[in-house]
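Worksheet: one structure, shown below.
The other protein chains are all here in position, but one chain of the complex has been omitted.
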Amino acid sequence: MSTTLPGAPARASAPSSPTPPDPSSGPRRRLPTWQRWISPVAIVVVWQLASTTGLLAEDELASPWRVLTAAWDVTLTGELPQGLAVSLARVVVGFLLGAVVGLVLGVWSGLSRWGGLLIDPPVQMLRTLPHLALVPLFILWFGVQETPKVLLVALGVLFPIYLNVHAGVRGVDPKLLEMARVSGFDRREVIRHVVVPGALPSALTGLRLSLGIAWLSIVVAETVSSDSGLGYMITDAREFLRTDVIVVGLVVYALLGLGTDALVRRIERRALRWRPVLAGADA
Amino acid sequence: MSTTLPGAPARASAPSSPTPPDPSSGPRRRLPTWQRWISPVAIVVVWQLASTTGLLAEDELASPWRVLTAAWDVTLTGELPQGLAVSLARVVVGFLLGAVVGLVLGVWSGLSRWGGLLIDPPVQMLRTLPHLALVPLFILWFGVQETPKVLLVALGVLFPIYLNVHAGVRGVDPKLLEMARVSGFDRREVIRHVVVPGALPSALTGLRLSLGIAWLSIVVAETVSSDSGLGYMITDAREFLRTDVIVVGLVVYALLGLGTDALVRRIERRALRWRPVLAGADA
Amino acid sequence: SSVPRSRPPVQPPADPAGVVLHVGDQKGGTQSLLRAANLLGGLPYRIEWTTFSAGPPLIEAARSGAIDIGQTGNTPVIFAAAAKARVQLVAASQGNVVSDAILVPHDSPIHTVADLRGKKVAFGKGTSAHGQLLYTLRAAGLTMDDIDPSYLQPSDAYAAFKQGQVDAWATWDPYTAQAQLESGARVIATGDGTANGYSFEVASNEALADPRKQAAVADYLRRVDAAMRYSDTHRDQRAVVWSRETKLALPVTQLAAQRGPDLPVPMDDRLVASEQDLADAFSDAGVIPGRVRFADIVDRRFEGRAAPL
Amino acid sequence: MSAPVTAPARVAGLVRDFGGRRVLEGLDLTVGPGEFVALLGRSGSGKSTLLRVLAGLDDTAAEGVEGTVEVPGSVAVAFQEPRLLPWRSVRDNVLLGLHRDDAADAADRALAEVGLTERADAWPLTLSGGEAQRASLARALVREPDLLLLDEPFGALDALTRIAMHDLVLDLWGRHRPGILLVTHDVDEALALADRVLVLDEGRIVADHAPGPRPRHDVADLRSTVLAELGVIDDATA
Partner (left out) sequence: MSAPVTAPARVAGLVRDFGGRRVLEGLDLTVGPGEFVALLGRSGSGKSTLLRVLAGLDDTAAEGVEGTVEVPGSVAVAFQEPRLLPWRSVRDNVLLGLHRDDAADAADRALAEVGLTERADAWPLTLSGGEAQRASLARALVREPDLLLLDEPFGALDALTRIAMHDLVLDLWGRHRPGILLVTHDVDEALALADRVLVLDEGRIVADHAPGPRPRHDVADLRSTVLAELGVIDDATA
């Protein structure tokens, strides 16, 4: 009755190094596609056409060409690059702060019953507080320097991360959690190998949203006493009715959105490469 | 060799009416718990204590009691109830508009490859556009009446719904999609019975976020030529340095947040009742 | 909060050396004024500038001690008084009131203030234009109830004005100049004879409680005084700097500058009465609850010390 | 339903390559009209892969798939895992996608036949392994297709239930005469049920037996042969 499996070679030959998995899931995996550029380019072309033909009056929306010129101007004066750099620093710090807090709270409240009962309600309360209304209180509490700006960004970032992480954690397949429990995973391993990967798709959506919101928050945050930054550039342009500069700001934001998206797609592609590409997925 | 299963009664007795499933998943299903009130109440108590003991100066943050008085004042003047009603109307219309568009775009771009390639990039671009910067353009295009306000809300709502629906649709178990394909589901059935329920947890997170954002957007929207509305009340109070009224506004927002959350929890409980409560889920 | 509630006493003379004075500013405001007059050199203390988009947030910052001093218009200070903010008005200046105008499109049928009855008028709630509109209407025998107000900040208001969404717009320079030059807006009323055109230096109680900061404030006020006088005599130069900082077209700032800059004025009884009158107008219009005693936040003790440089 | 004159499934030279790993290498297979074919093969030999191709889930247009695949009629599949929609009742899982006037009745009948009447309103995630497998089988059978693909449909069933399910499949087969391709690991089952018993190995069909007319009483020799083809020395004969 003793039989050896053909597929089972001698024990010694089993590789024991923990090399990263390189499964033969085939070359069907999608690469970043040029097709994603079709609609952005189409939008710009239509916009320019509408402007040149006069369908879109210059004072309703500056033409792409004029926006480009304005962009060049604010680049030359250093306003745009400096503004970007200043805002970027604020966004990065605020984002990290908010993301870490949101992540920790989300995992915690998603995993433990009491965590959920105690953390979730105040977060649900706080998340609807409007930034604009918080500005005066933040000035009162944190002054007018960098702190209130960074905190406003952090606050904006926190909630989408929290909500999506929380939902992701709650949605982790309980069968896998059970498996981890009976397989001797310690708490750290459960979180690292079951909860985090399971919640990842949802968390990445949160990341997408929160990166966007970080940049939105900076516009409000930079109405608090600043004389530099992308948000400031926009409010300032708005103050002095420079529609073309506003549109430059909007275009920069759109590019930031695309950049953010590309970044998250990259992470997504790496993190979710275990998902086989099945035929049904593209119904 | 012909055997009858004990569990299989005579054919005639099989009920054929499509009664809604009432599976015996047991009474462990969680009800809305009073424990969720612990932390909100604790926050208010600590806040009041800090105020009475002078730890929190009255002009840094009005005490709950003073906020209550201010709330009573603005209720008597009609400012708060009317403001709420006016804003609510705007929020509802804007929300419906944004949610429907976001849902349709999200399902579409999640399901079809070309839909994704064409719809996703412009949405990713548009979603980072700051409301504050859009206000002057919206005034140019849509005037100063209700349209720009409703559109700003719709715009705010659209993106979290879109992103979460898109991600949810992309995350639908491809094995189930394959099953649907070989089981003769038509396109409508696939969407209704496989895609929508599969994307639902993620979509509900989007709903949560977007309901919050709808209320946030109204604050910005109501800076556009309005003399009523909750957002207007807050900006107005800010203009006149009425910190207590600002805090009233914030409290109302917090309550709205809790209300929204309770609403979505209800939907969630109903929609996800097929998920068995397993032991591992509360590690 | 460490900000004193009541007006701090006059401090013994002290050396401001080494102090950092946090000054709130608006774009194209005091800092550019001082720089143009070359008055920022040789300071015994250090100035840290913070830029605000408007008066209210500047006062928000001053009352929490986040800034020590900053300049703002005649209306936000009334709300500061109403809110019992922990600030003092330590100096005043007065500008031309010609630029505080009510504008209509060039082809508008509106020609007089009386024509505004039932019309949609844009202005920023709580701005100096709001006060000026109150006055102008009153002078024409109208009240706020006779018009259809559309509360819009200058930027939004201009957009709405150009699109014909509103019938009239109450505003100030440089917006007046911009609208006149860019879209041929017609002025149907100015603040002449109605508006008071004051601006104030708003100091935080916290700064005034510190002897060395008090000294720095006194010195700073002297410099601002001098800078205003300098800019009055160098209007072209002022227009150039202004245009550079706000990116407004040079003709716009030139027109605005030619109308004359702010000049220091004493905070005498006439000033207090005029501001009190404005405050009462706001109270009457129901914009602010109750009555305000404007004199409560006027601190005249620096006027003597703010002798010209 | 098309008249059962053409073969409900024909595959020629089928190659399936998973990024360098060739699972099927030029496989030929025809399931004749009304024919009941059992497919045996070692774990990982490519049985499910073949069924996916026949079900149209791996397009020959896609990368890694080559060969001719002809499946002219309707197909129903019982997958190796139950693949029930967790958010629909067991009944709905059988019912959905069934576009027939008597769909509801047919679904309830099918559930009764697999012994799940009592669990018809349950959520799928509360079913036992065998119950889920039976629900999935009911879903495939109720569709009455031209080609029925069953991937180890009885693997999680006890002996008694298994016999009842055999009867059920044979019954449906007798009534509608679909082509059936049954993947199983149970040689006895294959010999008892099928017209032809195939063995898949190294990406090809390596054996093709016809157990002869039913009822079959003495298939011991054939059993040993098939087991030997699967690499097992049968105790009973050895």
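For reference, chains read A, B, C and D in written order, and residue numbers begin at 1 within each chain.
Just so we're on the same page, contacts are C-beta pairs under 8 Å (C-beta built on N, C-alpha and C of every residue); 3 or more make two chains touch, one makes a residue touch a chain.
Computed from a prediction, not measured in an experiment: that's the story for all the values here.
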item: Which residue of D:R16, D:R162, D:R196 or D:H209 touches the chain not shown here; value: D:R162
item: Interface residues of chain D (partner: the chain not displayed); value: 18, 40-44, 47-49, 80-81, 119, 126, 128-131, 133-134, 151-152, 155-163, 185, 187, 227, 230-232
item: Contact footprint on chain A, counting only the chain that is left out; value: 1-11, 13-25, 175-176, 178-186, 189, 193-194, 197-198, 200, 272-276
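In the analysis below, only the chains that are shown with their structure count from here on.
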item: Whole-Å separation of chain centres (CA-atom averages), chain A against chain D; value: 46
item: Chain centre separation in whole Å, for chain B relative to chain A (CA means); value: 19
item: Two or more partner chains touched - positions in chain C; value: 1, 60, 63-64, 155, 159, 162
item: Sequence positions of chain A contacting 2 or more other chains; value: 59, 135-136, 140-141, 223, 235, 238, 241, 278-280
